[in-house]
Structure formats: C-alpha cells, structure tokens
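Provided herewith is a single structure, encoded as structure tokens, for subsequent inquiry.
Heads up, one of the protein chains got dropped from this complex, but the rest are sitting where they should.
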Amino acid sequence: MATERPLVLPGDVIPPSLIPTSANPNKKQQPLRLGPGLRHIPPSDIVPTVAGQLITVPHKNSMWVEYNSSRYTPTPSDLVIATISRSGPDFYYASLSPYTANATLPHLSFEGATKKTRPQLPPGSLVYARVTLANKHMDPEIECVSSATGKADGLGPLKDGMVFDISLGFARRLLMARSKEEGKVEVLELLGEEGLAFETAVGRNGKVWVSGASDAKGNEGVNAKTVVVVGRALQETDTKRLGVEQQRKLVKKLVREMR
Amino acid sequence: MTASTLPEAALGVLPRADGSAKYSHAGYTVTASVNGPIEAQRRDEHPYEAHVDVIVRPAAGVGGTRERHLESILQSSLTQIILVKNFPRSLIQVVLQVEDTPENDYVNTKLVQASLNFAIMPALFQTSVLALLSAGVPMRATAAATAVAVVPEDGAKKIVVDPSPRQIEIAQSVHVLAFTSQEELLLAESEGDFTVKEWDDVYETAQKICCRPASTKEGMEMVLDEEDAGGPDMRHFLRSTLESKVTADLHWK
C-alpha cells in the first residue's frame, strides 16, 4: 500500500494522475466508483467536499476521501443502532442520531413478525438494524430482517446492555472485516483475552452496544462492570486515538482496576 | 510593519459538538461550534436546501443589532460554500462565541456596539470555516477572509493588513474581503472614503493573503513571498491546520 494519500480540502483540484483509469482495455470497463467525500460535477470534474485523505484503489476503480466526523448521514445497507422513540400504527419511529428526523421501522420488518407476533418495543428500546432507504428528500427507513431471505442475520432488538457513543471513523474501523489488521483496533480481542465475556454490536451511526454475555446456564446476569469497562476502553481508544500498543496498556490498566 | 502574529487555531475543541474550532489572530479569539445537518424548525425549513443558522455572541453583553448584521453577512457567505442542496429541510447551525477582542467593548461604561466592526469579521469568518471543516460538512470550497485598512501616513496612503483598533480609527477606509479557494470574491465590505483605484490595490493585497498559490517548493521562495505580501498566508495556514487534524484522525492508516 505505497500509494500516495494526499490531503484534500473541499474544492481542491484532484490531479488527473490520481484518478484511476481502467488500465486494462481488454477487461470490461468498470465505471469509476466515487465514495464518500467526493462529488462529480459534469462533465468530468471530481471535487472533494470534505477535508481528508484521498484514497484511490485502482484495481477496483474506486476512490473516496477518508475522514472522521461525528454526524451520521444515512446510507443504504449501513448497519445502525437505533433508539425507538415512538410507535405509530404501522411503523416505529426510531432515532439514528440526535436532533435529526426519525427513521421509520415497519412493525413487520422483524424476523417472523406478523400482526400478532411482532415485537412490542416501548420508547427507548434499542434495535440493531439495516438502512434500506436513504434519500435526502425523505426520512430514512430501516429494517431488522433481510427482505431477501426473511432471516434476521443478527439484526433485531438489543436487550439489556448499554450504548456508548463513538466517532464515525472509529465505528467504521470496528466494522472492518479485518479490523485488527486494517483498522488497527485490537481492544476488543484484548479484552476477550483477559477473560471478559461480552457481546457488542457496532452501528455506523457512531454507536456501539455492549452487553455482558449470558453465562453457560442461560442466566442472563449482565455483568455491569464488564459492560462499563468495555465501553470505556472503546471510548478512550477512540477519543485518545490510541495505537495498538497503547490499547494493550489501556486494557491491562482497566482490567486491573476492575478486579 | 506591526508585529502581526501568525494565526493560531485548534480544531475539535468542543467534544460534544459535531465540529468545533478555536481561532485567534490579530488580538481576536473566537470559538465556534457547528452542528448539523440536524432537523430544522418549521419556520426555517426550506424544501430544497439546508438552512444555515449563524449565531454570534459578543465578548461582552448580549447580541444586538450589530451582531444580527454580522450574522446575516456570515450566513449569506457560508450558504455559498456549504453544499446546502445536499441536505434539504435540514439545519446547519454555527455558533460563534467571541472570547477576546483587542479593544474594550465598554467605552466610558457605556456599551458601544451599534456600529459595524470590520476587524472582527475575518476572525468570525475563519473560525466558522474551520469549524465546518472539522464537522465534515460537505462544502463546495474553502474560503478565507482578511481585513485591510488604508491609513494615511506622512501624506501618503499605506495599506495595512489586520489593522489594530487604533489604526482603524485613523484609517481613511476599512475593507473586509473574503475569497473562496477557487479565488472568487465571496464577500466584500468596505466603508470610509476611497476611490476605485484604491479599492483595486486593497483587492490585490487581500487576494495575495487569501489565495496565495500553494508553493510547491518550500524554502527560499516562501520566505521571499512572506516579506513581499506582508501578511499571513491564509491558504497555507488552513491547509496545515487541516493536515494535522486529518493525520491525527487517521493515525491508524
């Protein structure tokens, strides 16, 4: 990964050499894919809209701007943690981030839900959901079931536990398939190695849900201490921008304090 | 040349806001917070674009008519550089708190604040741009502003960048100009007594400060430029401030 990662500011001119072009003419040409932080001004200008590092992946013919922020803008197929704020006749109204318009969550978009068996969620309950519709002119829509398979795939109401706020960039790192290698986040693995049993769910909207795991007897005794330690570890790693080595130290320290 | 200190800035100083910045230059210190896009109040809601709400809080007392005027100037300028069409029906709120000013707002125990204060405008403008960048609000371009005064000196006229309150008092004309990073004139406010020719000179000075071309080779050339224009290089300043923010954010990369 020795590619150049220049800093771009909104309105900067991106040198044409950095815009990936299909090098192989024999291959079927893939359209250029623009990720977050870039906009296309017809006919052929690509202009950054935020300050960050310009990342280009030539073999995928895609480019985006890597940056960190804290206000979530819904994007389809993002996994989010939503808080139910009220229930309507057919929908729950759920909040993805404070002071923004509520997302709608249909009562029936839970695994195996019917009019009679749908989960009753009082205001304040948490759900792990996927964004299905995000349009600047409409309120976002979310679901807790895959509409293709009808399976929950891990989505659904989150019981017990606690939600911690993290930055959007950190949420992205936690959600990376290889978060340890690419995202340089090891804190969860380290906590697990220390013998803590917990579950987490990470929402792209800058929220992470932590719950103490139920023990072998099915006893749902949530270990509050564990939850707090995991949450604190995550938040400190985020705000103090800790590297892997520092994460290790932090985990040692927190675990020592807990015992 | 007065001892014009270089501008200083820190981003993300307020952990709870979506974006924030603290900026100090020429005796002014301003802190800004940016929140948004959030839900707009019914009366501010625009069906096709985001409403940009600017609130200016003075260092002393509560905001009056002067602050309303500053707010309306900033609002119309920031609306131009934010991609407001990306967030219809929403609100982007910019709150600016003036912390420190070189002059005392209380003259003779009476609060003087009806007249427009030119020197504070660049600081307010710069801080809001930095806070918007820190919040990651999508923008069309960045922008920079500067204050310039034409001061009579020994029978001749001299152009002073970032004038002090005393210089503004004796100045023949005071100007504030803002340019986008595409070198377009975004804002021009002038008062006093001047000719078109003088304004032209002022324009050139301000443009040099706000949009000096990024020098590719640092070193001798840079130093010479610095002396030539007699003022801070706002574009370079913006870039280096953001560079440290981005590198810190993406330390894991």
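By written order: A and B. Residues from 1 in each chain.
Here is the rule we use: a residue touches a chain if its C-beta (ideal position, glycine included) is under 8 Å from a C-beta of that chain, and two chains touch if they have at least 3 such contacts.
As a working rule, contacts and distances are computed from a predicted model.
Enquirer: The complex lacks one chain in this depiction; which UniProt name from "Autophagy protein 5", "Ribosomal RNA-processing protein 43", "Trafficking protein particle complex subunit 2" or "Gaa1-domain-containing protein" does that chain carry?
Expert: "Ribosomal RNA-processing protein 43"
Enquirer: Please identify which of the visible chains the hidden chain touches across the whole complex.
Expert: Across the whole assembly, the hidden chain touches B.
Enquirer: In the complete assembly, which of B:8, B:100, B:153 or B:200 touches the absent chain?
Expert: Once the missing chain is taken into account, the touching residue is B:200.
Enquirer: Which one touches the absent chain: B:39, B:189 or B:243?
Expert: B:189
Enquirer: Check the options B:68, B:158 or B:251 and report the residue that touches the missing chain.
Expert: Only one listed residue reaches the unshown chain, and that is B:68.
Enquirer: Applying the definition given at the start, please give the residues of subunit B touching the unseen chain.
Expert: Residues touching the hidden chain, for subunit B, are 65-66, 68-69, 71-73, 76-77, 79-80, 85, 107-110, 112, 114-116, 140, 175, 180, 182, 184-196, 199-200, 203.
Throughout what follows, only the chains that are shown with their structure count from here on.
Enquirer: Centre to centre, by mean C-alpha position, how many angstrom separate subunit A and subunit B?
Expert: 34
Enquirer: Subunit A touches which residues of subunit B in the complex?
Expert: Checking each residue of subunit B against subunit A gives 15, 18-19, 35-39, 81, 83, 86-90, 133, 135-142, 180-182, 238-239, 242-243, 245-246, 248-253.
Enquirer: Please give the residue numbers of subunit A that touch subunit B in the complex, ascending.
Expert: For this pair, the touching residues of subunit A are 5, 7, 9-12, 37, 39, 47, 49-53, 66-71, 73, 98-101, 136-137, 169, 173, 183-185, 239, 241, 243.
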